[in-house]
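Excluded from the complex is one protein chain; the other protein chains are retained at their positions.
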Amino acid sequence: MKFERYGLGIAKGMALTFEHLFRSPITVQYPDEKLVTSKRIRGNELVWFPDKCTGCATCAKSCPQANIIISTHRGDESKFVVDKFEIDTGRCIFCGLCVESCPYDALAMGLSYECAKYRRSDLVMNKEKLAVSADHQPSAYFRPQFDNKLPEQSLLLYDKKVGGQKLSFIPLSKRKRGPGA
Amino acid sequence: MAIRTEPFYLNIGPQHPSTHGVFRLRVTLDGEVVVGLEPIIGYLHRGIEKLAETRTYTQNIPFTDRLDYLSSMTNNLAYCMAVEKVGAIKVPERAEYLRIIFSEIMRISSHMMAVGFFLNDLGAMMTPVLYMWREREKIMDMFEMVCGQRLLYNYMRIGGVSQDLPEAFMPAVKKFLAEMPRYIDEYDQLLAQNEILLARSKGVGILPRDTAIAIGASGPVLRASGVKWDIRKMDPYSLYDRFDFEVPIGDSGDCYDRYWVRMLEIRQSVRILEQAVAQIPEKGPIRADVPQFFRPPRGEAYGYIEAPKGNIGFYIVSDGSIAPYRVHIYPPTLINITALQDMVIGWKVADLIIIFGSIDVVLGEIDR
Partner (left out) sequence: MTLLDQFQLLLKAENWPDWAVYLTPAVAGILLIIVFILTIVIVFIWWERRLLGRFQLRTGPNRCGPEGIFQPIATAIKILLKEDIVPEKADKLIHFMAPVIVFVPILLIFAVIPISEGAILVDLNVGIIYVIAISSISVIGIFMAAWASNNKYSLIAGMRAIAQMVSYEIPVVLSLVGVALVAGSFSMIKIVEAQAIPYVLLQPLGFMIFFLGCLAEMNRCPFDLLEADSEIVAGYHIEYSGMKFAMFYLGEYGIALAYAGVIATLFLGGWQGPLLPPIIWFLIKVFGIFSVIVWMRATLPRLRVDQLMSFAWKFLLPMAVINMLIIAIEVLVGTMQWLMIILNFGLAALLILLWSRLFTLGGGRVEV
């Protein structure tokens, strides 16, 4: 092997690296700045709507891990009353098949991805923790009715400002470059 | 009087920064020259094939994500194609276009990851990786817009795809495709003529053409050895015969050719994507009407596609019930690394790491 290009290849590579010094960095300083996730995020939790759920257990039948445990009894007008609705989010793979299969839109994926706990037993969600509430909102995965309540994703705004912080996410070099340079 | 030396055994163990996963190599060295090689796999075995026998066809799709976790759309696609062959299901046209768009974007992402980590093994301290991940972040954000996850998508379903696109997806893809050629040119400026890269990888780890065909290699490894074999051209599945693209091949089958074939394939993927985005029908069904507990007729089928790493295939035997009787996965990477002994013996330890990196291994696929 010979030094065919007399070091020119190395010089061009180093020139490119030098040019990157003049682009602003693309780091997002988590946890001070957070990117907004998409509307259809399959977050690390699930949101249950008790008034829509009829206890049919279609979600439990479609889970690959058999994670959902439902127990009911017959109430008045021979409707099911759900006693226990438990999901072990430690074993869940967040595939969303349960959300996809619910015929009454009673189950949705959550928004949060910061659901770490200190004990494994705290990851088992019972029906009070799963119920929808002010700080436990659903995402729009397979549920387009929640689309308009959620903020726009950061990717789509990358040349605008969001809430005072400049998302200079992917700035290009100002020098024009033709193909095959 | 000749000095008597002994060979010594080095264990490039399951925990190593460069084995791309938990892969163990027991190497016999004579000084720095590799004299013998013994790979030991199985550290990531999760029993996916056995688990698949007790789950329905739709419940198996998240498990196929986790095979080659860096390009999970293509794994989903191969499995869904196999099931559709068993069940004789016809996929609507818009769904086929969506499948092709997502597979090709996945190919770009997987190749960029492979090339970036090939250079990381060479010693360029994460700089090419970080430049390529800038684009990969855009790809992952676009996928998150559609299916909610960034790595393990669970997007394809039997008979189509699971959800339709939001309105902002097509403009984002068009913007991405418009910027992509400039960035690929930048990568070429940084890497393609770099003397040190040429010195380290030209002529190293040659896989001769006959050996490559004999062991059944596929994907960029095969094409770099000079064999023009791409399933998208030889046996086109799912509307690839409507697109105009080339299949890049290399001359000699060394590490540089494998890297260069991948960079050329990224350019060809951008070309296919531009045509697909222009041709996709505006509206249409995105999924064929398949019940949740789908019972295909008795039979067997083999569905295979051109994944970024090679030819991935699923062999499904169905006995008429809601779960398959047998699922067998044909992983391209496992077949590609059977040539490791031929490629590596005679080179040095440093070359062993590079040759292994240029085959582009993901352990999830080898161990299943």
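The letters A and B name the chains in turn, as written, and every chain counts its residues from 1.
By our rule, a residue touches a chain if its C-beta (ideal position, glycine included) is under 8 Å from a C-beta of that chain, and two chains touch if they have at least 3 such contacts.
A quick note: this is a predicted structure, and the numbers were derived from the prediction, not measured.
Novice: For the chain that was dropped from the view, give me its touching partners among the shown chains.
Specialist: Visible chains that the missing one touches: A, B.
Novice: Looking beyond the chains shown, say which of B:47, B:123 or B:320 touches the absent one.
Specialist: That would be B:123, which touches the missing chain.
Novice: Need a quick check: the contact residues on chain B for the chain that isn't drawn.
Specialist: 8, 10, 16-18, 30-33, 35, 119-127, 130-131, 134, 190, 194, 196-197, 199-200, 203-204, 345-351, 353
Novice: Across the whole complex, list the residues on chain A that are touched by the chain not included here.
Specialist: These residues touch the chain not displayed: 1-4, 6-7, 10, 13-14, 16-18, 20-21, 23, 25-27, 29.
Here, only the chains that are shown with their structure count from here on.
Novice: With chain centres defined as C-alpha means, what is the inter-centre distance between chain A and chain B in Å?
Specialist: Inter-chain centre distance comes to 24 Å.
Novice: Spell out the part of chain A that touches chain B in their complex, as residue ranges.
Specialist: Counting only chain A, the residues touching chain B are 1, 3-5, 7-10, 12-13, 16-17, 20, 26, 37-42, 62-64, 93-97, 100-101, 109, 139, 141-142, 153-156, 170, 172, 177, 179-181.
Novice: Provide the residue numbers of chain B that touch chain A in the complex, in ascending order.
Specialist: Counting only chain B, the residues touching chain A are 55-56, 58-63, 127, 131, 134, 138, 141-142, 144-149, 152, 154, 162-163, 166, 168, 172, 179, 181-182, 185-186, 189-196, 198-199, 202-203, 292.
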